[in-house]
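Dropping a structure here in structure tokens format, bear with me for questions.
The complex is shown incomplete by one protein chain, all other protein chains being positioned as in the whole.
After this line comes chain A, so read on.
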């Protein structure tokens, strides 16, 4: 994995006020056939983006096809990323250019997958989420600030902000480009000792 970190992001945001967005919408199964992690961005939200699977016919009412909205922050409805465990969903979002996904609730597996790909899931209250939708839709140029060290998200124009949670281990990983596997490999002796004392099957 390339060396990436997340620190401080200021960007406009893309609003997607739909609840229960499942990973089949984020990246439909028929696009999971690649054997690398790259290139999934062009099929992000494929069936919401194009008429009849035709790239020459973008659906005008879908937000990614609306030039008014842009930026590296996606703001989405409750229970984002539910369904399939496919990490391709996180790869597709990151490959498209998103660095942060904001929602009032994330599905567990998606959250882990996002964190493992330096895509920051920011969980906010329902109220703050509605505020975000409102200000972004009123003025698509609204800038949102996301600060990982301080664990806050702020609407720059109004100064309204909210703290978000992230587990301290994962925060360290994202700030310093640490990798779970390097960490686990460093525990080789502990794992071996566990295996020796537990070999039972």
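In this section, a residue touches a chain if its C-beta (ideal position, glycine included) is under 8 Å from a C-beta of that chain, and two chains touch if they have at least 3 such contacts; residues count from 1.
Keep in mind that, in the parts below, contacts and distances are computed from a predicted model.
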"Sulfide/dihydroorotate dehydrogenase-like FAD/NAD-binding protein", "3-isopropylmalate dehydratase large subunit", "Translocation-enhancing protein TepA" or "Peptide/nickel transport system permease protein" - which is the UniProt name of the missing chain: "3-isopropylmalate dehydratase large subunit"
Hidden-chain contact residue, picked from the options A:19, A:55 or A:160: A:19
Which residue of A:44, A:63 or A:109 touches the chain not shown here: A:109
Touch residues of chain A, complete complex, unshown partner: 1, 17-20, 22, 24-25, 28-30, 32-37, 47, 52-53, 77-79, 82-88, 90, 105, 107-109, 112-113, 116-117, 126, 167-169, 180-181, 183-185, 187-188, 190-191, 194-195, 198, 200-201
